[in-house]
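All protein chains but one are shown in place.
First chain written, first letter: the chains are A and B, and each begins at residue 1.
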Amino acid sequence: MDIKISVKNLEAFYGKNKVLKNISIDIPRNKVVAIIGPSGCGKSTFLRCLNRMHEVIGGTITGSIQVDGEDLTKTDPVLLRKRLGMVFQKPNPFPTMSIFNNVAAGLRFNGVRNKKILTPIVERSLKQAALWDEVKDNLDDSGVNISGGQQQRLCIARTLAVDPEVILMDEPASALDPISTSKIEELIFELKKNYTIVIVTHNMQQAARVSDSTAFFYMGELIEYDKTTKIFTNPANKQTEDYVTGRFG
Amino acid sequence: MNPSKFFHIKRKVTSVIMMSLSLVATLIALVPLVFIFYYTISKGISYLNIDFFIAMPKPVGETGGGMANAIAGTLLLIGIGGVIGIPVGVMTGTYLSEFGNNKFGSVVRFLTDVLSGVPSIVVGVVAYTLVVIPMKHFSALAGGIALGILMIPTITRTTEEMIKLVPHSLREAGLALGIPKWKTTILIVLKTAWKGIATGILLGLSRAAGETAPLLFTALGNRFWSTKVGQPIASLSVYIYDYAKAPFEDWNQQAWTAALVLMLMISILSLTFRIVTRSKYKTK
Partner (left out) sequence: MQANTKQTEHKRNIFLKKIFGSQNFGDLIFERLTLLFAVFVFLLVILMGYEMYIGSKISIEKFGWSFLTNSVWDPVQEIYGALPIIYGTVVSSFLALILSVPLSIGIAIFLSELSPGWLEKPLSFLVELLAGIPSVVYGLWGIFVLVPWIRNDVEPFLSERLGFLPFFRGAPYGFGMLAAVLILSIMVLPIVASISRDILKSVPQSQREAALALGATRWQSTKIVLKDARSGIFGATMLGLGRAVGETMAVTMVIGNRALISPSLFDPAYTMASVIANEFSEATSDMYLSALIQLALVLFVITIFINAFAKLLVWSMERKLGTR
């Protein structure tokens, strides 16, 4: 198995609070890993450690995270976030920018302003996000004048435009209606051909539908990590079984 | 160094520079604050003795004396102002937070904001036309009314905000027990919010104590002891103005002391307000 991200003995703290305990997990290349668990189990925190967004709210970690063998903590977080992109729970397009500029935002931060270079990238990203047909005639409209589901796909296009290797998704469909949700799930299926995807979700059916492997977190610990089919049909751990059968959480 | 790496470093350096500039701006802003406090304290402290508070001002040209009449005057003026400003402010604030989510509420909220933006001297002119002209002379009443009008917007806003901070669950608990809405508001909501409201009122009163412009032609001023509502009256703030302009160094000194007293009062009440409103609820 080809490992993209290797996490060993990761512990995360907010102040004196330990929120992740001794997490070790290998994320394979070009596959989808789903992270499930009850509220507050640390799954979002784990995701944010991967692209060092936990630091934005004052978190600290010990342990090692390696991407393609490179230690993350030694890399400039600004550069790191180009390799690991993130899609958030609530769509957050920039309201002061057009659809075009929203998608191009990551590139423009990097100084790429030339429209000739940006236009094909924007088109490609919007196509990858399955949004191109719906907005191709309105690229100059504000990024917030579209529906919630479309906004979320816009945010995905924005993430794809910087050409990351990994896409981190934090409950990407939980704020959307069922039709938009299924569109996003189809998208994930397509995307995994070219990207490594880690998706946090509280929706177990979704995890079962889209992921190759699933990790079950509980109270800051990784309880079980295995092929998705195994987790949902024959989990090895009793806690996992209780959770996926709905006995708690 | 390839171009993208160069650009990356340029971005990082720009970020560091801009963020440092914002720190510099903050430090620059604190400079006048430090200066004003420093001068007020150092110049004012020398005359800060018991005489300042209980002695009457001496006739022009003689040194010494105090500002007893001015202190009494300021207290009377903010007292009159409070009689108007506090009930109107608290009741209007209550109205806005409990019943004010309609068109009329928005209008009142807008007008309260308008009122808070009106220069204090304009309020003084209004008090002049409303009180001084009919009475045919200057009076503490006119000055007090001007101060009261000035207090209304701040007290209204504080009351509304403090009431809004009370968690909805407390209100629901009261209503669920069968207590009528008005009792819930008074006995539960206001009772929870009163500390914030009270300190907000004190803060409003102390700010009013610092007002000078509206008093210049309403309460006017008085060299003698007076607590008559219908007569002109002295005040700390106007005395600071008069004494600062005067050619007598003794008077200038006393102005600094009066300023010190005012600043101390306002600073202490501001701090108290911050502490009281922070400890009860986690804001933002």
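What we mean here is this: contacts are C-beta pairs under 8 Å (C-beta built on N, C-alpha and C of every residue); 3 or more make two chains touch, one makes a residue touch a chain.
Please read these numbers as outputs of a predicted model, since none were measured by experiment.
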Discussion item. Please identify which residue in B:V83, B:V114, B:M135 or B:A173 touches the non-displayed chain.
Written reply: B:V114
Worksheet, complete the sentence: Residues on chain A facing the left-out chain by the touch rule are 51, 53, 56, 78-82, 85-86, 88, 90, 92-96, 105-106, 109-110, 144, 155, 158-159, 162
Practice prompt. Provide the residue numbers of chain B that touch the chain removed from this figure.
Written response: 11-12, 14-15, 18-19, 21-26, 28-30, 32-33, 35-36, 39-40, 43, 87-88, 91-92, 94-96, 98-100, 104-105, 107-108, 110-126, 128-130, 138, 149, 152, 156, 180-183, 185-186, 207, 209-213, 216-217, 220, 237, 240-241, 244-245, 252, 255-256, 259, 262-263, 266-267, 270-271, 274, 278, 284
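Please note the rule applied: only the chains that are shown with their structure count from here on.
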Discussion item. Measuring centre to centre with CA averages, how many angstrom lie between chain A and chain B?
Written reply: 50
Worksheet item: Which of the residues in chain B come into contact with chain A in the complex?
Response: 4, 7-8, 11-12
Discussion item. Could you list, by residue number, the parts of chain A that touch chain B in their complex?
Written reply: 76, 78-79, 109-111
